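What follows is a single structure, written as structure tokens, with notes after it.
Apart from one protein chain that is not included, each protein chain of the complex appears where it belongs.
After this line comes chain A, so read on.
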Amino acid sequence: MSKRIDVSDLNVYYGDFRAVEDVSITIEAKSVTAFIGPSGCGKSTFLRTLNRMHEVIPGARVEGKVLLDGDNLYGDGVDPVTVRSQIGMVFQRPNPFPTMSIRDNVLAGVKLNSRRISKSDADSLVEKSLQGANLWNEVKDRLDKPGSGLSGGQQQRLCIARAIAVSPDVILMDEPCSALDPISTLAIEDLINELKDEYTVVIVTHNMQQAARVSDKTAFFNIAGTGKPGKLIEYADTATIFNNPGEKSTEDYVSGRFG
């Protein structure tokens, strides 16, 4: 399953401070959408509002609408727990649960909400998810070893396996390669390319080549200055953003003439 996301007039606040201003954007299903922009421009904050993970931060709140195939994530009676089980997230630093084995890490999301799963179903789900994350061949002989014993890149793919094991509609990735070496980065980028056959993928990245390599559409965020809110400057096909951007600031940023 994959679903499209329609965001209209979204504002994000930390207490009184407006961190993101008036973002409207449509993210297509079964595609990879990249958010780029300088540090502090609100792209990670905005990403978190797509599965209500910003609510973990004290004082953070949102105004506006985020529709997942027409259902407002911020509607009355919507449970953030349900939202997050349908919109998965991969973080900047790989974060497999250190107290769980590789196998239990993959099953962590599936076993939530007291759902039960038979051993054979669990085995096939673990294999399918790890294969989906291109990790199966590397770990199939040590599924009962702790996930924290893997390399950084393997841990990140384990986190992706954990996210896809619950078959979400959307996968959000917050700079998933920034803590990884180039080879592991390549492995993740290949994986992102495969993931878009089944999922809607949204990725925040500081690496513009990465955005150019993996994404179908790119959104450029920017801030006018410190203390000002982040804004969506331009959103278009990735080729357009990098070769023929409509805005001067986009061109400056992607060509490295920024600031």
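Operating definition for what follows: a contact is a pair of C-beta atoms (placed from the backbone, for glycine too) under 8 Å apart; a residue touches a chain by one contact, two chains touch by 3 or more; residues count from 1.
We take it that contacts and distances are computed from a predicted model.
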item: Listed names "Cysteine desulfurase", "Cytochrome (Ubi)quinol oxidase subunit III", "Phosphate transport system permease protein" or "NADH-quinone oxidoreductase subunit L", with the criterion being the UniProt name of the chain not displayed; value: "Phosphate transport system permease protein"
item: Hidden partner chain, touching residue among A:G109, A:G132 or A:G230; value: A:G109
item: Listed residues A:N51, A:T185 or A:T200, member touching the removed chain; value: A:N51
item: Given A:V66, A:C159, A:C177 or A:A219, the one touching the chain that is not displayed; value: A:C159
item: Among A:S24, A:T82 or A:N193, residue touching the chain not depicted; value: A:T82
item: Residues of chain A (touch criterion as defined above) contacting the omitted chain; value: 51, 53, 56, 58, 81-82, 84-86, 88-89, 91, 93, 95-101, 108-109, 112-113, 145-146, 148-149, 159, 162-163, 166
